[in-house]
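A single protein chain has been removed from this complex, and every other one stays in its place.
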Amino acid sequence: MNGSMEFLLWVKGPLFTIAMVIFAIGLLARLLEIFLLGRAPNYAEARAGEWLPGLRTMIARTVADPGTFKRAPFNVVVGWLWHIGFLIALLLFIPHIELFKGVLGLYWPGLPNPIVDLATGVTLVALVATLVHRMTHPVKRRISTTEDYLVWTVVFMVVLTGYLAYHRLVEPYPLALGMHILSAELLLVLLPFTKLTHIFTAFIARWYNGAAFGRKGVQS
Amino acid sequence: MAARETPDKTLGESLRDIGLSRRGFLKFCAATASMMALPPSMAPAIAAALEQARRPSVIWLSFQECTGCTESLTRSHSPSVEELIFDFISLDYHHTLQAAAGEAAEAARLQAMEANRGEYLVIVDGSIPGPDANPGFSTVAGHSNYDILMETVEHAAAVIAVGTCAAFGGLPQAKPNPTGAMSVMDLVKDKPVINVSGCPPIPMVITGVLAHYLTFGRLPELDAYHRPMAFYGQSIHDRCYRRPFYDKGLFADSFDDEGAKLGWCLYRLGCKGPTTFNACATMRWNAGTSWPIESGHPCLGCSEPSFWDGGGFYEPVSVPIGTSTTTLLEAAAVGAVAGAGIATVARKGKKDAVKTRQPVTIEELEQKL
C-alpha cells in the first residue's frame, strides 16, 4: 500500500469484510450466550402477562422518568442529544443509506446533508461533554473503566473522521474517507465485546425488566 | 519519421518555420500558465523560456495498451495548439505514429537514446508484464516490454507515464491480472516518473506537462501519486458543477428519474467524483464541449489507482467492496456456534454448581459469628 487510494480500497474491501465477520461472529455469540441461559420457571401466580409490559418497557425506557430527569438533567439531555445525533448521521446520511443498501439490501429515505451535518456537529460537542462529565462526576469517575474511555474514543473518532471527511478538511479525500471507514470498522470489531453491545442487548434487558415487573402488575 | 539528434534550432525558430504567429504563440503561453495555475504575469516568462528552449528528444513506448491514449492526444479537434506541441518536441520513436517499421524503427530508438543520452524524455503508455511474468505476454520486435522499458529509461532524463495503464497498471492489472501487469513507477525507481493518469488522460494535461518541463527545465509539482498537482490537485467532486445538489441532498436515483433530468448529483448512481482527482470538471473534453458528469453519467474514477477493482462503476463510493451477505451469514453462523459453545460450557458449569450445591446450614452460619 503506497497511497491513499489503495488505503481506501483496502479498508473498503478486505478490512471491511474482516470487521463485519468479527462483528457478526461476536454479536451472534453474545446473543446466544444470553438466550441459551434461559430463565428458571416461575411458579408464582402472575398478575399480568409478560409480553406486553416487556415490549412497552423496550420503548418506554428510552424516556427518563421526570424525577430522574430532574436529578440528572445533564446525563439525560446530553445522552439523548448525542444518541439522536449519532443515529441521524448513521442512518439518515445518504452515503450511509447506500452502504446499508449495498450490504443488507435495505434502504430508506435520507436527510439533506446540511441537516445531517448539523446533527454531526451537535453529536461531536455532546460527546466531548460526556467525556468531561465522565472524568469529573464522582459517580461516573468511580465506575468508569479503561473500556469506557476506549469506547468513547472509538465512537468519537468515527464521528470526527466522518465530519472531517465530509467537510474535506483532511487531504487527500480517500485518506479522510479511509480513516472514517477504518474507525467505523474498529467500532464494529469492538461492538460485540464491549459495552457497545447495549445497542442490541439493551432491548433484551428492557424486555426482561418490563416482563418481570409487568408480571407483578407494575409497568416498569 | 527518422531518428535525429536534438535539433539545433530553438523552439521559437521551429515555430516560426511552421508558420505559427507570435500572437498565437503568446495565446498558447497564456493558456498554459492558467492551466498550470500560474499567475497570468508568468505568460511572458513562459514565452521567453519556450522561445529559447531546444526541442527535446522524446521516445514514446507503447506496451499493454489500447491506443486510446494516443487517440485522445492526436484526435483533438481543429489545428489546436495541442497538436502543435508535437512540433515542440522531437518525437523520435512512436510505434503507432512513426513511418519507419521493423528494424529501422528499433534502430531509430537506439540512435535517439545514444545521441541524447541523459537528456531525452520517455513517454510510456500501457502497463508492463513485470519481471516475474512470462516475457512473451507482450513483446515488440522480439523484446519483452520489460526489457525495452528498462533499456530505454536507463539514460532518460525523466519518464512520463501516460494513461492509467502506464501510471497505475490500469485494465491489464485488474484482477486477476493474468499478465502480471505493473505500472511504470512500480518498475522505474531511479528516474523521475510523472504520471498523467486517466483512461484516457486529458490531452491538454500532456501538453501542459511538456510545456512545464520545457519552460522551467524541471518537472512540475507532483502529488503522492506522481501526478502534476496543477491538474490532479482537486477532486472531481470539489469542482463539480453538480456539487450544490450533493450539499442539498438532491440526488438522481436512476438514470431516467426526475432527479436525473434535473441534473442532480449522481452520487447514488455510483459517481466516483469524491475520490477521483482529475481536471475533467474544469477542462472538460472534446475541445471543452462536455464531460461525463455533464453528459449525465457518473464519474468512473478512471484516473485513480485500482479503478477497475475499486467496486462496481454503479456502486456508490460508500459501498464496501466484496462484502457479501453470504459471508456475513456464514460469520453469523460461526458466531452462533461459538456462542452456543460458550453457553453450553457455561450452562454446564451452572448445572454442576446447582447439582453440587451444598445447602447453607445454621451451623455453617453460626461459625461466621
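Letters A and B name the chains as they come in the text, with residue numbers starting at 1 for each one.
The rule is short, and it goes like this: a contact is a pair of C-beta atoms (placed from the backbone, for glycine too) under 8 Å apart; a residue touches a chain by one contact, two chains touch by 3 or more.
Heads up, the rule we're going with is that contacts and distances are computed from a predicted model.
Engineer: Write down which listed name, "Sulfate transport system permease protein CysT", "NADH-quinone oxidoreductase subunit L", "4Fe-4S ferredoxin-type domain-containing protein" or "Nucleoside ABC transporter membrane protein", is the UniProt protein name of the chain that is not shown.
Structural biologist: Options "Sulfate transport system permease protein CysT", "NADH-quinone oxidoreductase subunit L", "4Fe-4S ferredoxin-type domain-containing protein" or "Nucleoside ABC transporter membrane protein" considered; the missing chain's recorded name is "4Fe-4S ferredoxin-type domain-containing protein".
Engineer: Hey, which of B:P178, B:G288 or B:G349 is the one touching the hidden chain?
Structural biologist: B:G349
Engineer: Of A:A72, A:I115 or A:V128, which one is in contact with the hidden chain?
Structural biologist: Of the listed residues, the one touching the omitted chain is A:A72.
Engineer: Given the full complex, what residues of subunit B touch the hidden partner chain?
Structural biologist: Per the touch rule, subunit B residues meeting the hidden chain are 338-339, 342-343, 346, 349-350, 352-354, 356-369.
Engineer: For subunit A, which residues reach the chain that was dropped from this view?
Structural biologist: Within subunit A, the residues that touch the unshown chain are 26, 29-30, 33-45, 47, 57-58, 61-62, 64-65, 67-68, 71-72, 75-76, 79, 134, 137-145, 148, 192-193, 195, 197-198, 201-210, 212-213, 216-220.
The rule we apply is simple: only the chains that are shown with their structure count from here on.
Engineer: Between subunit A and subunit B, what distance separates the C-alpha centroids? Give it in angstrom.
Structural biologist: 39
Engineer: Taking the complex as given, what residues does subunit B use to touch subunit A?
Structural biologist: Within the complex, subunit B contacts subunit A at residues 223-225, 235, 237-238, 246-251, 267-268, 274-275, 277, 304-306, 309-311, 315-323, 325, 327-329, 331-336, 338-340, 342-344, 346-347, 350.
Engineer: In their complex, what parts of subunit A are in touch with subunit B?
Structural biologist: Against subunit B, the touching part of subunit A is residues 3-6, 8-9, 12-14, 16-17, 20-33, 35-37, 94-96, 98-99, 101-105, 110-116, 168, 172-174, 177, 181, 192.
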